[in-house]
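Read the structure below first, then the notes.
One protein chain omitted, others in place.
Coming up: chain A.
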């Protein structure tokens, strides 16, 4: 993993301007030409003052005084925001846009509470590793912050194009090199995370390739979320599961229960194993080989996935057109049946997948099975395996297996698409539209278009994010965090009353 990038790189960036202007002034003072030089020097000075002015206002942003800002901001923003409505990819990483995003939209307070598990700062937050990707692609690991304000300050100073969240360590990550023993710096807890990425579906996805997605292939992610979410709740008993859109073509899950956060690597590995179904690479042939009768988790998953299989796979993906049907044949157990199907399909190669899927059963019942060993049960099992191969979640298991794996934070901007990594409400997972997720430029424009006042009826100030379509997502996140905090609080109380839960020792 790339790390070890010197933190200096960012500092030099911000100093470049000042250094340049100093050189200019020096040049001028060295040139011994009294009369024309004077006005020039003046103009330079003015420029310099301008620069310093900018710096001042920057510091004001950083000091996070919201009232002052909201008065100043619109005038400053109107210039960059207006041309931004014309979206071109380069503008997403524009430092002004990103600065405005962190300043006005990013829900730092909620993120802080989410990771801190309490309203007052604790080590859960202070010892948490953040990793920043800076605009120049430098990667800064082991960043940590005592409070949400300090965190916000650094985001505004460095304008990371994105940042990732790592584990809580036994000591402050910034102090790791000053510790006397290297072993006293080790990861303690982190949310159990899952990463579903469309790349893993590339071999069965027919609608798009590579980085692009459409509503058809988003169905894979929807199915995966449904299956995983219910299993994490019913099987493992986790309650606080946050699903987050990864900004382009995938989704992340953060399981935030205390019990999940405290899992060690071997337990994480076993959960990943529990969910892993597809084995073998591209040359491995049939990749789902599960025991029948199915494990209750798979049985339940299959029930959910069956419905999707017909619409999302057979109709929308149409995976077995023309020569691709060969893969389907390879998955079937009976040679005679295979030959019969091959013959039928060769004569009409454009036959849609729905019909081909129906053909299997039709031919089998019509007696195309060689009666030697394949019975209807084997065929049914093979068909179940095929449904699972095409619909069951494909996880990037490595992400879940390691306590110290970093994962992109919710609510950051995906640098490629400009979309915000918003939480996904699992109750309405079917309705989630990845292409309808607001982009950063869109959100900033929405603030400008806001016609309502800055104060609510009850006298409270309206936050900038409340003026935009980010509001429902932040609200959802706030409710999630509140639920987590509530459980965390009662958990602490109960432990104290009972003199500690014996299981906590494990």
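The criterion applied here is as follows: a contact is a pair of C-beta atoms (placed from the backbone, for glycine too) under 8 Å apart; a residue touches a chain by one contact, two chains touch by 3 or more; residues count from 1.
FYI, contacts and distances are computed from a predicted model.
Per its UniProt record, the hidden chain corresponds to "DNA primase large subunit" from the list "SUMO-activating enzyme subunit 2 isoform X1", "ubiquitinyl hydrolase 1", "AP complex subunit sigma" or "DNA primase large subunit". Within the complete assembly, A:263 is the residue of A:263, A:313 or A:388 that touches the hidden chain. When the whole complex is considered, the residue among A:180, A:291, A:377 or A:451 that touches the unshown chain is A:291.
The omitted chain makes contact with just one of the residues A:215, A:279 or A:343: A:279.
Although one chain is not shown, part of chain A still touches it, namely residues 2, 4, 137, 199-203, 234-238, 259, 263, 266-267, 269-271, 273-274, 278-287, 291, 293-299, 394, 397, 502-503, 505-506.
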